[in-house]
Every structure is written in C-alpha cells, then in structure tokens.
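Report on the following structure.
Omission of a single protein chain aside, the complex is shown with its protein chains in their original locations.
Up next is chain A:
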Amino acid sequence: MISRTATYICHRCVFRQFRSQSTGLLRRAQQLSNEHSELEKQLADGYDKKLATRAGQLASAFGELKEMLADRNLDPELRPLAVSDMTSTESSLSTLATTITQSLVQPHPFAHLSALVEIRPGAGGSEASLFAGDLLKLYTTYCANIRNWPLSMVSLTASAEGGDGVQEAIFGVEAPGAYEIFRGEAGVHRVQRVPATEKQGRTHTSTANVVVLPSFPQVELGEGEEDPDSIIDMKDVRVDVMRARGAGGQHVNTTDSAVRMTHIPTGIVAAIQDSRSQHKNRAKAMMVLKSRIAEKRRAEREAEELALRRSVAKVNAGRSDKMRTYNYIQNRVTDHRCGFSLHDLPSFMNGETLDSMIDQVRKWQMERDVENLDTR
C-alpha cells in the first residue's frame, strides 16, 4: 500500500502496487484485447464499458502523477497537490477494479436463493461431533444475532455419547441471498485443540464437514393459483387448428376441431382433438402444454440440483482437505483458501466476526472466478 503521507514513491513500487490490484483481471484484459473482434458482442452484455474506460483514464492519470513525483525538479508547491491527487486516484482505481471484477464475474445462478446447511462430524470421533456442535452453534448464533435471519431446523441428531455433540444437523436459512453468503462455508473445517474428553491434555486434530445447498422454494399451490413453473409467454406459443378439406365455409360441415399448440422456445407440442368444441380443445391444449413445460423445467432443475449435490459430496472429510483451521491453542482461525486469519476465536465462534471472514472468502471466490474466465 502506498502510504498516504509519502512525499516520494518509487516507480517500481507504484507498478507493483498497481499490478497487484488483480493479476487475474489484467490477464483477462489482455485476452480481451486479443479476442476483441469476436468477443465484442458478448462483452457488451456482461462487461461494463464505461467503467473500463474510466479505469483506463485513471490509470493514465496515475502514471502522469507518478512521473511528476519522480521528477525531482518538481515545483515544491505542486508536490503536495500531486500527492493528494494520487491518493484519491489510487482509491477510486481500486474500487473501480472491484466493480469491474464483479461485472466480469457472472453472479452465481442460485445466489438469490435461501440456503440449506448440513453439518456432519468428520475424522476425530466424539471430538469431531463436539466440534460439529460448535459449528452449528456458530451458524445459528450468527443467523440469529448478526443477520437476523429465520432459521429452521430440518433434522438434528445428537451424538450417541451425549453432551453437545452432533451426529448430523441440517437446517434451512430462510432468507433470500443466504446461499450466496453461506456457500463459501462449505468444506472441511479442521479443529486443533485439547478436547473436553481428553484426560491427558494432548492436542487433537479433528474435522467437521459442512455442505451448503441452495434451497429451492417449495411450491404449494392454493386453489386457482398457477404453478410458476408453467408460466409462459403467449407470444411464444403457436396455435394451429385442423382445417377442413376443400373450400371450407358453407361448402363443408365436417367437424375439424383439433387444436395443436407449440411452445416455440422448447419445441414442446400439445395436440388435442378430443372434443367437438375447438374452444374446449384449445383450453385443454393450453393446460397440457403448460403442465408439460412445467414438468420439463422441474426435471431440468432437479438435474441441476443433483449435479450440484454430487459436486459438493465429492469433498471428503479428511484432515488434509481442510479449508479452514480453528486453532484453540493459538486462539486463531485461518482460512486456507484466502489465507486470512483472525485472532480472537471466542468472538468468532459467537458469530461476531464471521462476517469479515465471509467477506474475505467471497473476495477470493471472485478472484478465482476471474481466473476461471481465462480458461473458458
């Protein structure tokens, strides 16, 4: 970080600082310029051009200021001005970088949903289930005291040994956006401490496994209500009727009441010819079409949920796959993904400082998502 009081800053420091804003982002920008022509159209949707331009302007202003500072012959009166300008430029540059990062990264498709959190003890026997109980307490107090989110216990199995140990805990956090907050908590949590059950004062290492799933709203239909899955735009529906042979009109009196409806985006077809009334066939075809579309949408969503569950279940609860360590002896909690540490474990376990940890993890996730953009 550039010190706000510095009157001089070396060229290299400035550049290093600037680069460290986001290496992933810079690489992305480079790639963008290479693939500019073919990607231009896609970028127009997701990438905020105004912001990018502004960032570009600021970067060049930054360079100029930096050169001014490097110039020893600079007017002494101008120097403080340049320094203060530089400070503000630098801070707006970093917020802009974050904003661009956010606009580059697609929001998670389930970010708006509420969450279903599952906690199970991993390696470490009864100590592991005690720690699972601690994690459950951490999340419940966090939801209740910090977020003020309603929490519903889906299933809670106490461990066979009794005490505060937990064999399995599943709870729903019923707040929109809870999944986005909680999804970084999924993984193996490792604890290093002297367990309450330990008689000889040895330090144990145990784990608990946390699974976070998006919770899809359960639809219960009241009378006259429509399944939201079945809502379709009538502009997308093509309605065809069977027609009589020949001249039609008064020339023919054959009953041709069949109706066929096609939902163009999905290609789903409903053809009804059951009634002599085209009016009734129409209503029935619409009903059939809607329920077929709802069925398809539901199946797709379930497949997505299943895939998600499988990808989460891959995480095994071994000690070495940990993503976070709770070290009671050193009064420290460290997230191994983003390398962030907090040094007040009791307040963390009360949920008071969990937010700052979650923020760091989300930053790391976003950074990683930008990296992933490169390889796509």
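What we mean here is this: a contact is a pair of C-beta atoms (placed from the backbone, for glycine too) under 8 Å apart; a residue touches a chain by one contact, two chains touch by 3 or more; residues count from 1.
Just so we're on the same page, contacts and distances are computed from a predicted model.
S.K.: Suppose you had to identify the omitted chain by its UniProt name; would it be "Exosome complex component RRP45", "Large ribosomal subunit protein bL28m", "peptide chain release factor N(5)-glutamine methyltransferase" or "DNA replication complex GINS protein PSF1"?
M.R.: Cross-referencing UniProt, the chain left out corresponds to "peptide chain release factor N(5)-glutamine methyltransferase".
S.K.: Which of A:252, A:287 or A:329 sits in contact with the chain that's absent?
M.R.: Within the whole complex, the residue contacting the unshown chain is A:252.
S.K.: Looking at the whole complex, which of A:108, A:147 or A:260 touches the chain that is not displayed?
M.R.: A:260
S.K.: Identify the residues of chain A touching the omitted chain, counting contacts across the whole complex.
M.R.: Counting over the whole complex, chain A touches the hidden chain at residues 238-258, 260, 273, 275-280.
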